[in-house]
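Here it is, the structure in full.
Left out: one protein chain. Kept in place: all the others.
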Amino acid sequence: MNELINGFPVLTVTGLTQGAIYALVALGYTLVYGVLRLINFAHSDVFMIGTFGAIWTWSAFGFDANSPRPSVGGALGLIALAIVVAAILCGIFAMLVEVTAYRPLRARNAPPLAFLITAIGASFVLSEGMAAFTNRRQFGVPAMLPTDPLFSIGSWQVTPLQLTTIAVAILMMVALDWFVQRTKFGRGIRAVAQDANTAALMGVNKNRVILLVFLIGGLMAGVAAVLSDMKAASTRFNVGFLIGLKAFAAAVLGGIGNLRGAALGGILLGLAENYGSAVFGTNFRDFIGFLVLILLLMFRPTGLLGESLGRARA
Amino acid sequence: MRQIFVRAIGGVALAALVLGGAAACKQDEGGTEGGSASKVCDLKIGFFGALSGGDAGLVTPGKQAADLAVKQYNAEHADCKVSIQAYDSQGKPELAGGLATSAVGDAKVVGIVGPAFSGESETANPIFQQAGLPVITQSATRPSLADNGWAIFHRGVGNDFSQGPAAAAYIKSINAAKVFVVDDQSAYGAGLADEVKKALGATVVASDKATDNQQDFSAIVTKVTSSGATALFYGGYTEEASPFLKQLRAGGYKGTFVGGDGIYDANMLSVTGNADVEGAVATCPCAPATTAKGTFVQDFKAEFNAEPGVYADVAYDLTKIYLEAIGEGKSSRADIQAFLKSYNKAGSATGVTYKWDDKGELDPAQVRVWSYIAKNGAWAPDKEIPKA
């Protein structure tokens, strides 16, 4: 308990940082679920591909784990570039999964179980493919941003990485919220989520909307992958598994299908894990995270904010 | 999800164990007959451990050394060769059962070097025991491995009863007043961390546990920095130790990072990066392979164009023990097991006298624990830690 009280400011800031990453990944699960009622298990491995995309980008510029830290300007440029590359890479892989795995099943009106098994299969194909491609090696992430606190208010300190992570995540979420709520394509997504048949009668091409949803989910995962790389400092072929599970839990926590819920769920999960680890020990970290999920669902089966992409706004 | 797979694999392993055990019994009978009549050729020595994955850096030098020993043997016995059969467990206990079963099922495999890690040993060794297939591990150091009544088990290095106190002695020698201990809850990591805690006593101010595949260590980092510890002992492997160390440094921890032989590999350096790994300490119940005796270092360099890595010299000597047995015409698993039980010679590379007691342990007096310090992107041998 002492550890929670003493470490509260740091635990909160680091928990928010991790939560922001969960939230970005959770958006991909929730978007696809909202439109297709499908849990896209391969999403976690799309994220994993993004973590490699960033490392490859940096290594193309000669940066590996042993490189000296670049200047702040250089680091920001390299981070922005890695975000672009990883986002595009993840977007492409997410769309590939949709086109090669799920779309053929929809065309044949496959039963839900076929989708579930295909989703799990696609997840393994991506992660084991990367495992074979990288010989299951672990890759270190080059140092980018300085680690000294950027500013502190009392015992509350924020490092450049934490600020960058939270700022980028908020920016992406605001942009996505604007896109879905305010643009024509966003309306198309919501229309398919709420009533696919009527959406078709309005001239919405369902397959194109679904592809768009996978693309957006992939872009978000790519951004999250770069942020996660810098925080975790290493990656390997199986990093998607645990973070994907957490992000999926975050999506359910907030109300699956609900974009704002995914953001809220991610942040709550990140905080709960940190506080729980401080009080009970880090070996209880996942225990706490999922206990929170189960308890919450007992009282609010549809999650904190309900399923809003698909149904009436609560 | 993974749980289900693990269970499924476990079930298959169990079924295969029964079948494989039966096959192996028949093999033993055949082998004894063949042994008296004529020499059996094309025998295999299994090499079992993480040859890929995040912890492969601890194991592949040993595999290279084993290959080298066999190559040298075959050059002298061109008429009756031996080969190495690799079993890549990736260091995962859940894969070890299946691999052990396939090793047992291959009648040509008469001995195993490995399994390299403690966790996988706990899964694989019962299967080897069932089939009477002898194993000598070059690096699985959890003490309790010797307490299972596995007659086939031999340990070619000191266990954590030696390493734990030695790591503690090292931490005392750098005058750390407050020590934080973390382990990864693996058979090896938790066992080693417990020994360190026991030996350090009250200087351990707090401890915590990481989990397999953990990526985010923010809560532990917070605890470490707020504990005011000046030294941290990590019981576990590189896969988690590397990101943990980097996040510790990013979180402002300035103290010494000490780990066991689980982090004494090249990946710890390359994945963590020189800046953050500099000054990290690894203890190992192994003398520096680069100072090995005889022509080993020279031969290894000539073959692989690289310095011999961790446990290379140990694996080389262990492989040569099997080769010696085969050279003397021992060709069944039972004969080789008997050969090991009565073995009493010094290894040509390590200089350690290999003589095993009933539990398969070496004489503790033979065990030397060294400390290694990460300097400029390499593990520099520091000193042999004096016995307490």
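To keep things simple, chains are lettered A and B as they appear, and every chain counts its residues starting from 1.
Convention: a residue touches a chain if its C-beta (ideal position, glycine included) is under 8 Å from a C-beta of that chain, and two chains touch if they have at least 3 such contacts.
Criterion: contacts and distances are computed from a predicted model.
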| item | value |
| --- | --- |
| Name of the absent chain as recorded in UniProt (options "Biotin-dependent carboxyltransferase family protein", "ABC transporter ATP-binding protein", "3-oxoacid CoA-transferase subunit A" or "Acyl carrier protein") | "ABC transporter ATP-binding protein" |
| Neighbouring displayed chains - absent chain, whole complex | A |
| Residue among A:Ala80, A:Ala114, A:Leu171 or A:Ala200 that touches the chain left out of view | A:Ala200 |
| Residues from subunit A at the interface with the omitted partner, ascending | 184, 187-188, 190-191, 194-195, 197-206, 308-313 |
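In the analysis below, only the chains that are shown with their structure count from here on.
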| item | value |
| --- | --- |
| Averaged-CA centre spacing for the pair subunit B and subunit A, given as whole angstrom | 37 |
| Of all residues in subunit A, those that touch subunit B in their complex | 3, 6-7, 10-11, 14-15, 17-18, 64-69, 120, 135-143, 147, 159, 161, 228, 231-234, 236, 238-239, 241-243, 273-274, 277-278, 281-283, 285-286 |
| Residues of subunit B that touch subunit A when the two form their complex | 1-2, 52-54, 56, 90, 185, 208-211, 213-223, 225-226, 238-239, 242-243, 246-247, 249-252, 267, 270-276, 377 |
